[in-house]
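With one protein chain held back, the other chains of the complex are shown just where they sit.
Entry: chain A
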Amino acid sequence: MNLLVLPVMIPLITALLLLFCQKNRRLAQIVSTIGAFSLPAVGLLILSRVHEEGIQVIHMGSWQAPFGITLVADYLSALMLSVCGLVGAAVAVFALKEDMNLSREGVFFPLLHALLMGVNGSFLAGDMFNLYVWFEVMLISSFVLLSLGKTNAQLLASIKYVALNLVSSAIFLTGLGLLYGKTGTLNMADLAVQLQNTESTVLLTSTALFFLVAFSIKAACFPFFFWLPPAYPAAPAPIAAIFSGLLTKVGVYALFRTFTLIFNQDTAIFQPILYWMAILTMVTGVLGAVAQMDIKKILSYHIISQIGYMIIGLALATKLALAGAIFYLVHHIVVKTNLFLLAGAIEKSGGTNDLKKLGGYYKGYPLLAVMFLVPALSLAGIPPLSGFFSKLFLIRASLENGDMFMAFMALAVGVFTLISMTKIWMEAFWKKGVGENERRPAKIKRLDLTVTMPIAVLAVVTVVIGFSAGHVFHFAELAAEQLIAPQMYIDAVMGGNAR
């Protein structure tokens, strides 16, 4: 049962060990890699345990819920832990040979693991206040990581990022205060029980709105996404990759958790809000990307539009829609991190991310071109890659609901995504590079194996998810079943203590 502690403890111990071996770069690399690679292993172990024995719960310090701190892992948590662990390991390897300047103060790797600790903790938290604490752990590490390089662009982006996230935390905390004042508990399962038969729907709705806004800011949903496009491109490649893969997705996870478990009574009020939020997030994100000429900026806008797809699942709130959204979450984390790693690799070899200056990669560096093609086509939803199936399930869910408009929007946004990806392809890969002619391909710096390997592995994972979509979707369906019927979660956490 102590298994659930490991996703939080391994990064913490790794970060501490890394602080001890700051002087010895070689040793630090080894420790960081071991720590990072044990995360996906533990994630899969938890997933298999959940599969065999049902929802896993641990009460810290043997204090039973609703009084103690509870860590809970259901299918959704376990899936997220596994995927995020995988992505974290890829980024940890990618960052091994990163510019010394980044880790000058020896804090890059410890902070990376602290960030992973916060992310994993958020997935496991069975208590709203703990969720808040893990969010803060994650955010504080991300604040420092974002401003590590100390360039002007980075500091400017950090200020926006920090300010908006602090606002979001304050709103989150206000919501927590209201909730605690109303029910006298913050344990998620206990809250679900308490709120099931509450009369004061007004207070409930207002509290839920606080959480909706707070998590939407973190997830970069429609009216609150403006912090994201300046922030991510400013960060160095590995940091941008881990941010793009994990941070906003934790917000999405929190939305899923709270709005299926705690605020599920009056979805009628939130469904229209979530519905329009999903559509507008998709559309604004994808339209924002069209105007950009920088690879990382294009990808950042696409994060926003993809978040919209995931919110569709929550807005429709049927089993198929939720399963589709969870599948999308898994697919998106892998693909998006991979694309940001690729953007980093292009920047490393070509010196820039500006599409106007890039070119000639198709001839000059065919390996990179192939590796770009996989996640890019997957993002746009070309079969048989993972992105196709994730869109397929969501569109089918909206059609089953008789919602042609939503299905149409999802398809249209997919087309625009393809346009953006083709733009990167044409400009960076097909266009003639500087000094390129018929006989001599453009000169492009070769990359280290530590850079190309994680990209290749994540590309393979994308293909595997695509080809074994049935298996992955089966797990997503199981996760959706648990979300739809929160009683399982409540029983697992509360045991016989339900008041």
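Methods note: contacts are C-beta pairs under 8 Å (C-beta built on N, C-alpha and C of every residue); 3 or more make two chains touch, one makes a residue touch a chain; residues count from 1.
Definition applied: contacts and distances are computed from a predicted model.
One chain of the complex is hidden; its UniProt record names it "Na+/H+ antiporter subunit B", one of "Na+/H+ antiporter subunit B", "Acetaldehyde dehydrogenase", "Transport permease protein" or "Ferredoxin--NADP reductase".
Here one chain is not drawn; of A:12, A:137, A:255 or A:394, the residue touching it is A:12. Remark: the omitted chain is touched by one listed residue; of A:61, A:402 or A:470 this is A:61. Contact between chain A and the absent chain runs through residues 1-2, 5, 9, 12-13, 16, 19-20, 58-62, 69.
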